[in-house]
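Quick one: structure below, then a few questions.
Only one protein chain is missing; all other protein chains are in place.
Moving on to chain A:
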Amino acid sequence: MTSELDIFVGNTTLIDEEVYRLWLDGYSVSDAVALRVRAGILEQTGATAAVLQSDTMDHYRTFHMLERLLHAPPKLLHQLVFQIPPSRQALLIERYYAFDEAFVREVLGKKLSKGTKKDLDDISAKTGITLKSCRRQFDNFKRVFKVVEEMRGSLADNIQQHFLFSDRLARDYAAIVFFANNRFETAKKKLQYLSFGDFAFCAELMIQNWTLGAVGEAPSKPDSQVDDMDMDLDKEFLQDLKELKVLVADKDLLDLHKSLVCTALRGKLGVFSEMEANFKNLSRGLVNVAAKLTHNKDVRDLFVDLVEKFVEPCRSDHWPLGDVRLFLNQYSVTVHSLDGFRHQALWDRYMDTLRGCLLRLYHD
């Protein structure tokens, strides 16, 4: 006796969160059944393995049918075939587009191309995430990227509107798209200690302050901002950043800057002497990072540079986070007192974001 056909169709589509998770994780039906058995579901419910098998198959089939709709979440809302309560729809979408920390760290900043897709085997082997799940996550990134790539307006808002994500997920995807678009290097060994959250935090700050969209509220040249308002860094701004070089190139300015900062922080900093000794190095590092951003290559290496030039030196001197914050605040504020320096606004646009990023990046 073999089951040829075995289906269950509810007027309200039944979604089993547990099975959905297993499906998203890329387990085959038999693996999923085994995992459910191990979770003790048979004991809890008194069901038999055959029942579990049939149930799992059924859910998998449903998910398979839903997958097509999940690729364009608004379709899931307007389709008539599956009657799903709104809260469940939201759950389906949210979980489908959720990603694994380990996976996203592997592809963050990489071009979402066929080439990267070929590497998924390795990623799967490395992270222990099933290839199927890797593919889904990768395709999700790519799909979102493709849809919002050409759009104007806020990146996170666009994503939210077209994929019906929660705020949090939309912001994460904005970061992923932003990183993929600007190809920031995140895979270097030095950067391994950083989490996706760290990068997403930085991405958000950068999107807010460094992109074309950031100045969009008061557009000086509306015609020039046709495309990619949030996706690309403001080229003009990056060009202008060269002007900051004077802060380290001009010796007087650098000395003045240092003395002002030291005066303000004397007695307040546990690592004052180390700071005093390292000030010039640190300042040179930060300003040079800014000045180099005109080249695409250096933009990609932004995080590597920040870690090398700032995070690592401080960390080797065992700066506490509080001291780093005090220092960076003072460091950027003091520039306003430098009479010879004319690019205050530019400095703020650069340094406000950078300060936020550095504080986030500064941990073990």
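The working rule: a residue touches a chain if its C-beta (ideal position, glycine included) is under 8 Å from a C-beta of that chain, and two chains touch if they have at least 3 such contacts; residues count from 1.
Methods note: contacts and distances are computed from a predicted model.
In the listed set "C2 domain-containing protein 5", "ADP-ribosyl cyclase/cyclic ADP-ribose hydrolase", "Cirhin" or "Autophagy protein 5", the entry agreeing with the UniProt name of the missing subunit chain is "C2 domain-containing protein 5".
For the chain missing from the display, the contacting residue among A:Arg21, A:Arg61, A:Lys132 or A:His343 is A:Arg61, taking the whole complex into account.
For the options A:Thr45, A:Gln239 or A:Asn296, the residue in contact with the chain missing from this view is A:Thr45. Looking at chain A, the residues touching the absent chain are 1-14, 45-48, 50-52, 54-55, 57-58, 61-62, 64-65, 74-75, 77-83, 85-86.
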